[in-house]
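In what follows, a single structure is set out as structure tokens and then discussed.
In this view, the complex is presented without one of its protein chains, the others remaining in place.
Let's turn to subunit A:
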């Protein structure tokens, strides 16, 4: 007989699988077996049903799909005999989980088995129910389980108790039905029932405050007595584990007492004696005893207590901490962490030991210790601790560095009383583990540096030194490059020398070299390279004699495959060549970055959102802080007259121009988009599927390009616009026009978008020589996500439009509903209009702005006309 046919028994199949040398062989055997089992299932072969299921369980354990065997479980469960039911229930628990629809079919069999005369069958049903029941089954079968809590056999009672836990977890509303039965379980003598009963009470307390009150009043006394009995019980071989009688029961009782004592002084008071007894009398040389002590300490920490017991508890933890067993040290650290919230002072005593644990060879212990140490740092001990941690950073494992770096950075920031200390520590971290430093951390560092005007020289020199020694740390390179760009002159002239500094001679050439190294380093990523480019631009003005060389480096990037770099180098080259007058003003040192704004933005937990278009007003302070000394904001401060709070603020622009916030994810910042847009995203109907970032250079440039005959200066404008991540609202031509003025010396007449008294200004969504589309916006009260748009179409030509049809499409995050139009004939020469209502629901309200692609078709002079347009200058927050 073929050894792999359905005739093989379980043992043979396991042997065959074990004999497989390769995964492919194993798959082949399993496939054959599965085929045989399927065939057998199809024949409805009763004799082999349990064997098939046993095989399937083994196959499932190996990770193969076995769903076709699920119905077999149900059939076996429905059969009368105990052996069939036993394997059927086992299969049910292994092959199914609570989310399978099939499971509902078993409810009836379960109900019958819960009422079966054979207690072992009742046990099987309870076990299955407890392990995999769903909320519906819990509701259906709760009465049966409740009744079984009073079954004559203790082994059924204990199973019913645990099953009840599952039920109340699934359906907390059923909890109150179980309170009384659970309370009566607490009086049992059978350890199994007692353990499960106590556990049930604990879980009831978690889901029902009524249960908590009830047990607190009625059962605290009894539980204390039970614990006392078990603590003082004589040796009993059945339950003894290394000299302790039933540690499991100990632990569960302590756990329930903790729940009852928490927040209730009276209940806590009643248990203090026994807790003290457990804490002092339990043997601590074996794991079982330590497990009890651990639980006892946790209970002492959680209940309301005057402190006497807590000293005892902390002492136990101190002993744990010096234990040689790693497990014990681990739990001690775990527990001390919770203890810090009660009284950090007592924990502080163990600081040195904890610091040692941070350097342990065991990753689990290290992580715990670091978390704990993080909580222990305060103003008094921060300096030595940070020193230790940074020293350890040099030798720690790679995988631990990420965690450690994040913690150090966070601590240094939190406790930075002096800026110089903060900068020093951060520089050390950057040089040791710069690659693990998160973006917002080095952004924050730059903000601090920019604010510490007396330390600029010191910082740039220190960074230069660090840069020379460790160039492979990305974030160090970035910060260094930024500082050299900003304060390059201070680096060379040794401005602001501090006493503690060693003198250093850096020539202008060295400074340019450093930035060149950064840009040419092949490991540098886009952000670093872009920052280096900007630094070079700045240095060209700081060191005019090196201007030519810098231009050479910049020009090398003109052919860069990364669009961003290519574009910037072309723009910068242009600035160097064509606008020497502007250059020095353009690249002046950045105005002091506003710390409050920065931290406010960080609190928004959106570090990359810095360069997005949202939050316009909060960006303003950056530039406004010193408008007089910041020529760029002045030049570009286009918020002339009546433009309603454009997100385009001078500060924002400046910041972006200098690349502080250049985020490699271009998503919302139109930085990468406009060039693409100007090619032809517009007509690419397919691209509507992906949420296009709202860009702005786009529509502005479109409008402008139509009124511009000379394209050359326009390139410049477009470049700058994209560079500055001009965003949504900056679209109105009124904004763009003066900029044209500046760079070009002439410009089109001011075009102003129409203003409106409404909450949302109406929008000329589309205008051509023949047609104008106006959008009026309104919101329904109470649904900020939904915007009602009334579109008004006006015919600007002298011919009547027939069969007028307006269509619109939106990306996935929007939902669009179009009402029928008021008419399909549009009279000529603006002599009447068509209106149509649209309803747009923005599922990303507040995050993304509306964007829409429209298509307008009509007939005029018997000719079909089709116009398409993408509209992305919607007002924000729609």
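Going forward, a residue touches a chain if its C-beta (ideal position, glycine included) is under 8 Å from a C-beta of that chain, and two chains touch if they have at least 3 such contacts; residues count from 1.
Operating definition for what follows: contacts and distances are computed from a predicted model.
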Requested in this report: Refer to UniProt and select, among "Ran-binding protein 10-like isoform X2", "Phospholipid-transporting ATPase", "AP complex subunit sigma" or "Collectrin", the name of the complex member that is left out.
Outcome: "AP complex subunit sigma"
Report task. Consider the whole complex, including the chain that is not shown, and state which of A:326, A:451 or A:494 touches that chain. Result -> A:326
Report summary line: Missing-chain contact, candidates A:36, A:74 or A:87, resolves to A:87
Report summary line: Contact with the hidden chain, among A:40, A:70 or A:196, goes to A:196
Report task. Taking the full complex into account, find the residue in A:19, A:61 or A:352 that is in contact with the omitted chain. Result -> A:61
Query raised in the report: Tell me, which residues in subunit A touch the chain that this view leaves out?
Result: 11, 14, 18, 54, 57-58, 61-63, 65, 81-83, 86-87, 90, 93-94, 97-99, 120, 123, 126-127, 130-131, 155, 158-159, 162-163, 165-166, 191-192, 195-196, 199, 238-239, 241, 246-249, 251, 255, 287-288, 290-291, 294-295, 298, 325-331, 334, 361-365, 367-368
